[in-house]
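Note that one protein chain of the assembly has been removed; the remaining protein chains are unaltered in position.
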Amino acid sequence: MQWETVIGLEIHTQLATSSKIFSGAATVFGAEPNTQACLVDLGMPGVLPVLNREAVRLAVMFGTAIGAEIRRRSVFDRKNYFYPDLPKGYQISQLEFPIVGPGEVEIILEDGERRIIGVTRAHLEEDAGKSLHEDFHGMTGIDLNRAGTPLLEIVSEPDMRSAVEAVIYAKKIHQIVRYLGVSDGNMQEGSFRCDANVSVRPLGQEELGTRAELKNINSFRFLERAINYEVERQIELIEEGGRVVQETRLYDSDKDETRSMRSKEEANDYRYFPDPDLLPVELDDAFIEDAVADLPEMPDVRRARFEADFGLSQQDAATLTGSRELADYFETAATIGGDTRLSVNWVMGELSAALNKAGLDIASSPVSAGQFGGLIKRMADNTISGKIAKEVFEAMWSGDGSADEIIDARGLKQITDSGAIEAIVDEVIANSPQQVENYRQADAEKQPKMLGFFVGQVMKASKGKANPQQVNELLREKLSG
Amino acid sequence: MHNNSITQLAEGLRAGDFSSVELTRHYLQRINQLDEGLNSFITITEEQALAQAEAADKKLTAGEGGVLTGIPIAHKDIFCTQGVRTSCGSRMLDNFISPYDATVVERLSDAGVVMLGKTNMDEFAMGSSNETSFYGPVRNPWNLDKVPGGSSGGSAAAVAARLCAAATGTDTGGSIRQPAALCGITGIKPTYGRVSRYGMIAFASSLDQAGPMAASAEDAALMLQAMAGFDQRDSTSMQQPLPDYSATLNESLQGLKVGLPKEYFDEGLDAGVRQSVEQAIEVYTALGAEVREITLPNTGLAVATYYVVAPAECSSNLSRFDGVRGGYRCDNPVDLEDLYKRSRSEGFGEEVKLRILIGAYVLSAGYYDAYYLKAQKLRHLISDDFKQAFEDVDVIMGPASPTTAFGVGEKSDDPVSMYLSDVYTIATNMAGLPGMSIPCAPVGGLPVGLQIIGNYFDEARLLNVAHQFQQQTQWHQQLPEGV
Partner (left out) sequence: MSFDQSEVEKIAHLARLAVSDDEAQHLTADLSRILDLVAVMEKVDTSGVEAMAHPLHMTQRLRTDEVTETDQRDQNQKIAPATEAGLYLVPRVIE
């Protein structure tokens, strides 16, 4: 039988606020255990929550960016369950009236096909703490620093049909939240977490199969693997006459498998009800206008603009708009440099390689976009050759100054004076009679290759500063003579 | 000294007739002598009280401070007090030393009061007789065989026996007004949102409201002045101007429109209580008030609605008591479930467990709509009754409780009959309205409370209406024998 996979994702992204969603405690990652858990986060008797404006603003930004409905009135509910990392015995979340209503995002599949993925909703909620299972005499340690960190849970429609599609969608959401600055999206630190609802059904069947919810996935690679494993498991199970049960399954990346979470197997009855400590959130036009005022150009729009304005290929435009920082960098460098092709090649080539080697991201590049543009400009106006530019770039990377400063200080300015170049060419020809003889007797098609020797000699004599194009032309002319 | 009003005590302190330390020692001595039989205090904070009194005396000598500076009061043990056990009447919090002060506590401290201690209460404020306390029942100073009412029974008994100049209380379904009525004192439950709930251990968050319990409306006005006002730590705190409650106490009641809901004078009302309340209303007629019968047609639904809404909220509010971060933890838990179940079962008393179960039930899958949602809708109808009524009247009057104080143990085996003792007070909590109880003529040697209900944020009027009555009558000055 042919099977069709159906996937929906629930993405929890931590919002980039300074303080928690309902308290004034800090949200910095990696603090000593429980030093950022205040009375409200600890659920001490008598404490009360007060909603963080910034969390609301960021949710509105996200909703607007995906063209979703922003609910003028949303309500916080309590989701009741007992767990040691949940201090109050309930999580404050939004069930019936989430802040962000239906929206959609477009993804581009590997074969270039465009696909719309529905976003059912996005709601605000508080994060839980962490359980540390290292051995404390057979006990588990609870760190509540993360408790109360604002989360935006972004719930998709079951619109994806393969693990790869799910990854493309997840990356798309990741790109959007980072573009907006709504979240740092750091997956290692748990700022961006995916749960996948996975089911299979016979191809052509309308009705959805029973789904399993996969949790604990903290990278895009694991998301793909976990879904693939789960799909195979479900198909095998059904083909052997079994039935998929609706349950939560944990992805174990060491064993590359999913397994049933025994502790959560019991039928959960979360007894949601409106949190009486919080009032309905009502947003007026001014709030929404204010939130949307700093909305940056979104990646899809920017990609299209890069294609149109800079004449980039879809592939290059997509790569260069991958993150807001990269797109900003490129755009600044290309604008100052005045040469799109050189900018694309150098940002994706020399710069990327250097960043990779140093393990840095574009935001912490030692060469700023402005400086980089200055380098491109000197290549574009033939002040320096590409080869010299590499030397200049290395010096810039080491902090020796701007491209112009380095070119001046080291005397790297390209020799374009034809008289000066001709003198060097003549000298090289005079000093290499044997090679000149060989060249002149060689077949026409072999000559270009043999020209390399002379070019090399001229460049060596000019310390690399002679304009290569002029050198080539002059040599060809004189040698043929 | 203990028969003086707060204003008189404040004058005495300023005149140097006595110091706050002397006044504090006087009350501590009374607690020492009289509370053994009453059990109105859970914790007596003698050392802190004397330190606060000394500080108050310094201020007074320097000519600083306000009317409450140096006045000894008591806090219901539901308010968090930093460094002092805050038990909420429960074994669960018997070892809970609060790391912070409730806003109410902080504000009264800022006003200069001296805290004598923490008063007894029904466990987690769940009860109408003060019999559910882990620290044993409180006795009614008017008759030690009777209950003081609840849940603020300790505060009511302590004020009635003049063991403190005033006390704080909280009211979720009548927990200030009913014990005030049964102990013959003055208590006011302000409008929901008037007094901060921060640091007040939650029972039912959408109903809970703190208020003062005092010997008179005049004293209650001074206390409320210090307790009330906007608090940014409470999302449900109202940003409303705070009137000067003492300034309007003496306004005339000529033309005051008083509504008497016929549903509050039904067959469930004790004949003696009815007579006493009717007599009290005659006093108002004499003061120039226009009295008319009104109807609050959904009154009969209030108790039922309350016993869905309040348990639902409490079942969730009390989930934080899990033996992990503070409070009671069972010995040697074998696993997580054992830790939760034994800590909670051993830490909570019977009534609390019963209400948690009701709450979990009415919110559970398949029952939410029929119970919780239905109750939220009825709450709207109950609330609308008042809205309608206040279009025609300024205040509503009736009994605070259907009977005088009942016997200790009389209703403790029957939760439903206990619940019905709040039949006249619950609806105002559902609507969030302010309500008050003031003493009127006793019946059979036991106090009776006249309930006065006002429109939203109309506390100043309630206090004025109560004060005018107390200018005409002496019921509020009567003291139990031996006090």
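Lettered A and B in written order, each chain numbered from 1.
In this section, a contact is a pair of C-beta atoms (placed from the backbone, for glycine too) under 8 Å apart; a residue touches a chain by one contact, two chains touch by 3 or more.
On a predicted model such as this, the values are computed, not experimentally measured, just so you know.
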Options B:Ala360, B:Val408 or B:Ala466, residue touching the unrepresented chain: B:Ala360
Hidden partner chain, touching residue among B:Ser196, B:Thr236 or B:Asn455: B:Thr236
Options B:Val105, B:Leu260, B:Val303 or B:Ala441, residue touching the unrepresented chain: B:Val303
Identified contact with the non-displayed chain, of A:Ala122, A:Leu278, A:Ala333 or A:Val428: A:Leu278
Touch residues of chain B, complete complex, unshown partner: 95-97, 99, 191-193, 206-207, 232, 235-236, 238-239, 298, 300-301, 303-305, 307-308, 315, 319, 322-327, 329, 333-342, 344-345, 348, 353-354, 356-361, 364, 370-371, 373-381, 383, 415-416, 419, 429-433, 456
Hidden partner chain, residues of chain A it touches: 17-19, 23-26, 32-39, 42, 44, 50-56, 75-76, 82, 84, 131-133, 136, 138-144, 250, 261-263, 269, 271, 274, 276, 278-282
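Going forward, only the chains that are shown with their structure count from here on.
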Geometric centre distance via CA averages, chain B-chain A, whole Å: 57
Chain A contact footprint on chain B (complex, rising order): 79-80, 86, 88, 93, 96, 98-100, 102, 197-202, 204-206, 232-236, 312-313, 315-316, 318-322, 324-327, 336, 340, 360, 363-365, 368, 372
Interface residues, chain A side, partner chain B - complex: 39, 42-51, 78, 80, 82, 84, 87-90, 142, 269, 271-273, 276-279
